[in-house]
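For this depiction, one protein chain was excluded, whereas all remaining protein chains were kept in their positions.
What follows is subunit A.
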Amino acid sequence: MSKTKSMSKSKKIGDIISHVVLVILSLIWIFPIFWIVLTSFRVETGTYIDHFWPHGYTLNNYIKLLTDTSQFFFVRWFLNTLLVAVLSCIVSTCFVLFTAYTMSRMQFKLRKPMLNIALILGMFPGFMSMAAIYYILKSLGLSQSLLSLVLVYSGGAGLGFYIAKGFFDTIPKALDEAARIDGATRWQVFTKLTIPFSKPIIIYTILTSFMAPWGDYIFASYIMGDKYSNYTVAVGLYRMLEREFITTWYTRFAAGAVLVSIPISILFIIMQKYYVGGVTGGSVKG
């Protein structure tokens, strides 16, 4: 009797400690995000402040960010990014699903070599070929255009088929066979049978390829160079932190960061179930 009591007591203490630790950790994780939101409403500009709480709150940073186009065109950049994200998301998703389906279902001579080549190609650092991609785009007459960004983000997407292939592998082949006996072509099997079964992995693919352009700074900045009007938000926001702009633009940068993060975060939180499913289903196996 007394043993169970002491056990429940120690369990209670454990619970309290767990909650305290979790609350502290939550504060650590939420603090930078809280800080940027706070900064975005701050009246005083500039990065250096000697006090923690702002002296005043204002919406001016947001208004200026959206309307002041003397240096930066945030609204334009936002729409650019949205356009690039939507287009490259459509192309990537098709590429990934097509490649994954063939690798999972079709039997052909080059299947094994292709799987191996995909693994090998994945081990080259992506930035290594950045300069080459730039000159290829230039020789295609596409340099500094939004289309070139779409191509860069989605061109090699077919290589990222592993997760979707893992998912397709779990759909019983017997279903395919049955449909084929009923006279369906391969294409019909793919569109009428495989696709409807694959909602989670399609959402995962759409989600990751849609989010990529919002966070990519490297390729976008290298390809766009000085063409301000075709920047994406990541490049634009990074520019605001350069030495000559940072004093006026730091709080507006914060406002921009908040505006970019809100839709992406909401999207991610709603879809996180599919995200986890995708990662654990594909790259983690028992």
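We take it that a residue touches a chain if its C-beta (ideal position, glycine included) is under 8 Å from a C-beta of that chain, and two chains touch if they have at least 3 such contacts; residues count from 1.
What we mean here is this: contacts and distances are computed from a predicted model.
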{"item": "UniProt protein name of the chain not shown, from \"Nucleoside-binding protein\", \"Succinate dehydrogenase, cytochrome b556 subunit\", \"histidine kinase\" or \"Maltose/maltodextrin transport system permease protein\"", "value": "\"Maltose/maltodextrin transport system permease protein\""}
{"item": "Candidates A:Ile33, A:Val86 or A:Ile195 - the one touching the absent chain", "value": "A:Ile33"}
{"item": "Subunit A residues that touch the omitted chain in the full complex", "value": "11, 14-15, 18-19, 21-22, 25-26, 28-30, 32-33, 35-36, 47-52, 94-95, 98-99, 101-102, 106, 108, 120-121, 123-133, 135-136, 139, 151-152, 154-159, 185-187, 190, 211, 214-215, 217-218, 222, 234, 237-238, 241, 253, 257, 260-261, 264-265, 267-269, 272, 275-276, 279-280, 283-286"}
